[in-house]
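Presented below is the structure to which this report refers.
One protein chain is absent from this view; the other protein chains keep their places.
Moving on to chain A:
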Amino acid sequence: MIVQGLFYTAALVALLASLLVVTSKHAVHAILYLVVSLLALSLCFYLLGAPFAAALQIIVYAGAILVLFVFAVMLFNISQEDVRREDQWLDWKAWVGPTLLVLLLLAEWVLFIELAANPSGSEVVLVDARAVGARLFGPYLLAVEIASFLLLAGLVGGYHLAKKLPEESQ
(Lines give C-alpha, C1' and ligand atoms only; values in the text may rest on other atoms or scores of the structure.)
Protein backbone atom coordinates (compact mmCIF):
# COMPACT_ATOMS: atom_id res chain seq x y z
CA MET A 1 0.00 0.00 0.00
CA ILE A 2 2.76 2.41 0.98
CA VAL A 3 4.76 1.25 -2.03
CA GLN A 4 1.82 1.98 -4.31
CA GLY A 5 1.39 5.42 -2.81
CA LEU A 6 5.09 6.13 -3.29
CA PHE A 7 4.94 4.90 -6.87
CA TYR A 8 2.02 7.09 -7.84
CA THR A 9 3.55 10.12 -6.10
CA ALA A 10 6.80 9.60 -7.98
CA ALA A 11 4.91 9.11 -11.24
CA LEU A 12 2.95 12.31 -10.63
CA VAL A 13 6.15 14.22 -9.89
CA ALA A 14 7.69 12.85 -13.09
CA LEU A 15 4.65 13.91 -15.10
CA LEU A 16 4.47 17.42 -13.66
CA ALA A 17 8.21 17.95 -14.02
CA SER A 18 8.08 16.81 -17.64
CA LEU A 19 5.29 19.29 -18.32
CA LEU A 20 7.34 22.04 -16.71
CA VAL A 21 10.34 21.11 -18.87
CA VAL A 22 8.28 22.07 -21.91
CA THR A 23 6.60 25.14 -20.45
CA SER A 24 9.55 26.77 -18.63
CA LYS A 25 10.58 30.00 -20.24
CA HIS A 26 14.10 29.70 -19.01
CA ALA A 27 16.38 27.07 -20.59
CA VAL A 28 18.30 26.40 -17.39
CA HIS A 29 15.13 25.94 -15.35
CA ALA A 30 13.84 23.54 -18.00
CA ILE A 31 17.01 21.49 -17.64
CA LEU A 32 16.57 21.35 -13.87
CA TYR A 33 12.99 20.12 -14.23
CA LEU A 34 14.36 17.46 -16.54
CA VAL A 35 16.68 16.33 -13.75
CA VAL A 36 13.74 16.14 -11.33
CA SER A 37 11.69 14.19 -13.85
CA LEU A 38 14.48 11.67 -14.39
CA LEU A 39 15.04 11.26 -10.65
CA ALA A 40 11.32 10.57 -10.17
CA LEU A 41 11.46 8.03 -13.01
CA SER A 42 14.40 6.37 -11.30
CA LEU A 43 12.31 6.00 -8.15
CA CYS A 44 9.55 4.43 -10.28
CA PHE A 45 12.05 1.91 -11.65
CA TYR A 46 13.21 1.09 -8.16
CA LEU A 47 9.69 0.53 -6.88
CA LEU A 48 8.92 -1.68 -9.88
CA GLY A 49 11.75 -3.97 -8.79
CA ALA A 50 14.58 -2.85 -11.06
CA PRO A 51 17.17 -1.29 -8.72
CA PHE A 52 19.98 -1.70 -11.24
CA ALA A 53 18.09 0.26 -13.89
CA ALA A 54 17.21 2.87 -11.25
CA ALA A 55 20.85 3.44 -10.31
CA LEU A 56 21.97 3.57 -13.94
CA GLN A 57 19.17 6.04 -14.68
CA ILE A 58 20.69 8.48 -12.18
CA ILE A 59 24.35 7.84 -13.03
CA VAL A 60 23.93 8.04 -16.80
CA TYR A 61 21.28 10.73 -17.11
CA ALA A 62 22.55 12.99 -14.35
CA GLY A 63 25.88 13.06 -16.17
CA ALA A 64 24.22 13.61 -19.54
CA ILE A 65 22.21 16.56 -18.27
CA LEU A 66 25.39 18.10 -16.93
CA VAL A 67 26.63 18.22 -20.53
CA LEU A 68 23.31 19.72 -21.61
CA PHE A 69 23.66 22.35 -18.89
CA VAL A 70 27.10 23.36 -20.11
CA PHE A 71 25.80 23.64 -23.65
CA ALA A 72 22.76 25.65 -22.58
CA VAL A 73 24.94 28.18 -20.79
CA MET A 74 27.51 28.22 -23.59
CA LEU A 75 25.21 28.52 -26.60
CA PHE A 76 22.06 30.31 -25.50
CA ASN A 77 23.54 33.36 -23.78
CA ILE A 78 20.37 33.60 -21.70
CA SER A 79 19.00 37.08 -21.08
CA GLN A 80 15.73 38.74 -20.19
CA GLU A 81 15.05 39.15 -23.90
CA ASP A 82 15.14 35.39 -24.42
CA VAL A 83 12.58 34.88 -21.70
CA ARG A 84 10.25 37.39 -23.39
CA ARG A 85 10.68 35.76 -26.79
CA GLU A 86 10.04 32.36 -25.28
CA ASP A 87 6.91 33.82 -23.74
CA GLN A 88 5.62 34.79 -27.18
CA TRP A 89 6.35 31.32 -28.55
CA LEU A 90 4.29 29.72 -25.81
CA ASP A 91 1.07 31.18 -27.17
CA TRP A 92 -2.06 29.04 -26.75
CA LYS A 93 -2.29 28.54 -30.53
CA ALA A 94 1.02 26.70 -30.45
CA TRP A 95 -0.52 24.15 -28.13
CA VAL A 96 -3.45 23.08 -30.29
CA GLY A 97 -1.55 20.70 -32.59
CA PRO A 98 0.49 18.88 -29.91
CA THR A 99 -2.54 18.58 -27.64
CA LEU A 100 -4.60 16.93 -30.38
CA LEU A 101 -1.81 14.48 -31.16
CA VAL A 102 -1.33 13.59 -27.50
CA LEU A 103 -5.07 13.08 -27.03
CA LEU A 104 -5.07 10.75 -30.03
CA LEU A 105 -2.23 8.76 -28.48
CA LEU A 106 -4.04 8.65 -25.16
CA ALA A 107 -7.23 7.39 -26.81
CA GLU A 108 -5.28 4.67 -28.62
CA TRP A 109 -3.61 3.67 -25.40
CA VAL A 110 -6.87 3.45 -23.45
CA LEU A 111 -8.39 1.42 -26.26
CA PHE A 112 -5.40 -0.90 -26.28
CA ILE A 113 -5.59 -1.48 -22.54
CA GLU A 114 -9.30 -2.15 -22.79
CA LEU A 115 -8.85 -4.62 -25.65
CA ALA A 116 -5.86 -6.42 -24.26
CA ALA A 117 -7.46 -6.59 -20.80
CA ASN A 118 -4.29 -8.08 -19.48
CA PRO A 119 -4.45 -8.29 -15.70
CA SER A 120 -0.70 -8.13 -15.39
CA GLY A 121 -0.99 -8.21 -11.63
CA SER A 122 1.23 -6.31 -9.27
CA GLU A 123 3.70 -8.94 -8.14
CA VAL A 124 7.20 -7.48 -8.28
CA VAL A 125 10.01 -9.47 -9.90
CA LEU A 126 13.48 -8.29 -8.94
CA VAL A 127 15.62 -7.51 -12.00
CA ASP A 128 19.23 -7.36 -10.80
CA ALA A 129 22.45 -6.49 -12.60
CA ARG A 130 23.04 -10.08 -13.73
CA ALA A 131 19.60 -10.28 -15.37
CA VAL A 132 20.09 -6.96 -17.16
CA GLY A 133 23.52 -8.05 -18.42
CA ALA A 134 22.23 -11.41 -19.62
CA ARG A 135 19.44 -9.73 -21.54
CA LEU A 136 21.72 -7.11 -23.09
CA PHE A 137 24.16 -9.73 -24.35
CA GLY A 138 21.45 -12.23 -25.24
CA PRO A 139 18.20 -11.30 -26.98
CA TYR A 140 19.04 -7.60 -27.31
CA LEU A 141 22.59 -7.97 -28.62
CA LEU A 142 21.71 -6.46 -31.99
CA ALA A 143 20.16 -3.35 -30.41
CA VAL A 144 23.24 -2.90 -28.20
CA GLU A 145 25.51 -3.14 -31.24
CA ILE A 146 23.42 -0.64 -33.19
CA ALA A 147 23.49 1.78 -30.25
CA SER A 148 27.26 1.41 -29.99
CA PHE A 149 27.58 2.20 -33.71
CA LEU A 150 25.52 5.33 -33.17
CA LEU A 151 27.78 6.41 -30.28
CA LEU A 152 30.88 5.67 -32.35
CA ALA A 153 29.52 7.83 -35.15
CA GLY A 154 28.96 10.65 -32.65
CA LEU A 155 32.49 10.23 -31.33
CA VAL A 156 34.05 10.32 -34.79
CA GLY A 157 31.92 13.33 -35.70
CA GLY A 158 32.93 15.16 -32.54
CA TYR A 159 36.58 14.38 -33.18
CA HIS A 160 36.32 15.66 -36.73
CA LEU A 161 34.64 18.92 -35.67
CA ALA A 162 37.12 19.62 -32.89
CA LYS A 163 40.19 18.69 -34.91
CA LYS A 164 42.72 21.45 -35.59
CA LEU A 165 42.88 22.20 -39.30
CA PRO A 166 46.26 22.25 -41.05
CA GLU A 167 47.80 25.72 -41.26
CA GLU A 168 47.40 26.34 -45.01
CA SER A 169 43.67 25.56 -45.16
CA GLN A 170 42.72 28.21 -42.60
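One rule holds in what follows: a contact is a pair of C-beta atoms (placed from the backbone, for glycine too) under 8 Å apart; a residue touches a chain by one contact, two chains touch by 3 or more; residues count from 1.
Following the convention adopted for this analysis, contacts and distances are computed from a predicted model.
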- Query: For the chain omitted from this view, which of "NADH-quinone oxidoreductase subunit H", "ABC transporter permease", "Heme lyase CcmF/NrfE family subunit" or "Succinate--CoA ligase [ADP-forming] subunit beta" is its UniProt protein name?
  - Reply: "NADH-quinone oxidoreductase subunit H"
- Message: Just to verify: which one of A:V96, A:L111, A:A129 or A:L151 makes contact with the chain not shown?
- Response: A:A129
- Message: If I consider the whole complex, including the chain that's not displayed, which of A:V73, A:A107 or A:L151 touches that chain?
- Response: A:V73
- Contacting the left-out chain in the complete assembly, out of A:G5, A:G63 or A:G97: A:G63
- Message: List every residue of chain A that touches the chain not included in the displayed model.
- Response: 28, 32, 35, 51-52, 54-56, 58-59, 62-63, 66-67, 69-70, 73-74, 128-129
